[in-house]
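Since the structure comes first, as structure tokens, the remarks are kept for the end.
A single protein chain has been removed from this complex, and every other one stays in its place.
Now for subunit A:
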Amino acid sequence: MAFSRRNFLKYAAMSAGGAVLADTPFISAEARAKAEGGNVKYVPTSCEMCFWKCGAVAKVVDGKVVKLEGNPFHPQSRGKLCARGQAGIGQLYDEDRLKHPMILDGPRGEGKYRKASWDEALTLVAEKMKAIAEKHGPEAIAMMSHGSPGDYFTNVLKAMGSRNIAFPSFAQCKGIRDVAWELTFGHKPGSSCERVDMENSRVIVLLGTHLGENMHNSQNQEFAEAVSRGAKIICVDPRYSTAASKSAFWLPIKPGTDTALLLAWINIVISEELYDKEYVEKYTVGFDEVKEAVAEYTPEWAAQETELPMRQIVEAVRELCRYAPNVVVHPGRHYSWYGNDTQRARAVAILNALLGTWGRKGGMWLPAKAKFASFNDGNPAYPEASKPPVIKGNFPFAGGEGVTQALRDTTINGKPYPIKAWLVAGTNLMKSLPDQRLTREAIDGLDFFVAIDLFPTETVMLADVILPECTYLERHDGLFKIKTREAGVAIRQPAVEPMYETKPAWWIGSELCKKLGLKEYAVKGDGMDAWEDRMRRQAEAWGVDFEQLSKHTGYVTIPDSEKPYITEDNPPVFGTFSEKIELYSEELEGEGFDPVPQYEPVEQPPKNMFRLIYGRSPVHTFSRTINTQWLWELHKENEVWLNKKEAERLGIKNGQYVVLENQDGIRCNRIKVKATERIRQDCVYMVHGFGHNAPRLSRANKSGADDQQLISKYIEDPITGGTGMRVNFVKIIKEA
């Protein structure tokens, strides 16, 4: 279902009829406001409570945002917002926001700051950055970021000559998966969203993917649609998740053994000749090698390894094959589990290829066909990097988004050159990187640390200078290229003026360029309209109507870009060396890695300890939203899920507070036990992001326990540098 002209007409018809209740508040934001009269304004924009970036419409009355609703035209929201999207107003009006620039006034970490003007703060940042670049070279300045502010500071660093820029979304999340799919298909499994055609799937396999709890709006809409159409869900998860509760097959797998299951499935698909022969013949290379390599992975063996009944393993995959190719093995998202994760993602990709799901209805849709004219607004090319960046560590397939912990390592050990300053925008590194001791050590050794953020998080409160960004409801960003089944363009624009002395990140980045003597990289023109003017030029370059975006629909479709399935005149294009799907990867082989995934067992918890696994709450985005009114109210603290029998054995009651201690003797805040049948006996589970150690977050501080604190051990994936974080074991200590 695409939101293009036909939907526009549909909504127009709905509202003309009058009697029909519309799901959606508007046809055109401007027209809707006019019809309602008074002081009402509707502003189409893009949500940033998470990074799905749904289209949202802000209702503004007398200069206050009173309601947010989903934009019906935007394919990521389809007229709806999730709980977090609905609660965006809570972020905007949160009293705990950073309100003005601050300069550290005392030792780092003690949290003593003095208020500063923007001019003073930016002058200081520029001076420090210049001094460090002169003394050590520009590469001594590194940046880490998440979300929209990243672009503006990437610009600053590149203009200075540093390429030491990394995003936790790579090594701590989905980068591993992207690399594996690029090696196999020559494409990531999606950019704006995973290209899964769940709406039309007959069978959907989820491996540790918690749809429902992992709230990506349109994807969950399609999942619910699939469930209600009777699609069979095969859910592989040690925990009975919400998605598991919707499934025909719940496979409560032993943690860390997913690759064993996948390889056995591939073996069954091949040996029982259930794969798509024509498709494999036409589009893939390396089938025979795969066949040979997986022959040893029998269902009997997998049953032992995974602790799943053999019958279940076999029946599930046969069910999957029965409906192929209108099925999908979901590529997943958060992938940094065990340190051998690229190969697990490769196995998922190979299984999809054998079933012929790529480019098939109900499988993976083909990338939208659209070219956007390149647009850099006449800024000059960046200077060459002063020295090769260290963001790829020793990982041959680390992607351009960079390996954050490689930057951290270099910061600590100074090899191969010193890193002396960090610029951190929109990410709480203490909570996104494993081993907080190292993050703290790196920060303590810095000559200069500047944070750009919305809230006084534990990371922000270690910075020398804090620059307060305004929220997404107060700023321009983008324009955003949105690639779903169709390509489109979406806008972010302010619903209200920035509050306090906060500023949009584009302005902060641009002013910093000017102060650094790099005016040619700054946004053209002065004043707060400069970015909007740039957006207009960008819209023109891309051939989209800016007025339509900003005043009416907030999203426009690129015509004829939607060609989701393979047809005779729409053949798939694979961006691999062979231009085919590489079941056997010569690229991996060339770097000394297994060209076909092989199984490597992972370390098991010692007696009386549990493996710590973690996941998501549908009402929170990592640690970013715990403090947000309504969301905090709904989910104030996390619980540790413990199998009921284990709880009985340990004499722990449901609801009792305990403390977890990991293999390194690190203890977390107290946390409530959820004694439940919904989890295996060998692991415990908690929602990530809680347990802030940030006194200025009045609600979130000390609420619940911090999984990241207990993740003091991590194993790096040798292919991509992804940090396997499900390798920590905890014991449960009953609180005195």
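Everything below uses one rule, namely that contacts are C-beta pairs under 8 Å (C-beta built on N, C-alpha and C of every residue); 3 or more make two chains touch, one makes a residue touch a chain; residues count from 1.
Going forward, contacts and distances are computed from a predicted model.
Entry comment: the absent subunit's protein name, as recorded by UniProt, is "4Fe-4S dicluster domain-containing protein", drawn from "(Fe-S)-binding protein", "Sugar ABC transporter permease", "4Fe-4S dicluster domain-containing protein" or "Protocatechuate 3,4-dioxygenase alpha subunit".
Touching the missing chain, out of A:201, A:217, A:352 or A:553, is residue A:217. In the complete assembly, the contact with the undisplayed chain comes from A:240, out of A:42, A:181 or A:240. When the full complex is taken into account, the listed residue touching the unshown chain is A:248, out of A:248, A:412 or A:650.
Subunit A residues in contact with the hidden partner, per the touch definition given at the top, are 15, 18, 20-25, 36, 66-70, 79-87, 89, 211-213, 215, 217, 220-221, 223-225, 227-230, 232, 240, 242-243, 245-250, 252, 618-619, 630-631, 633-634, 643-644, 676-680.
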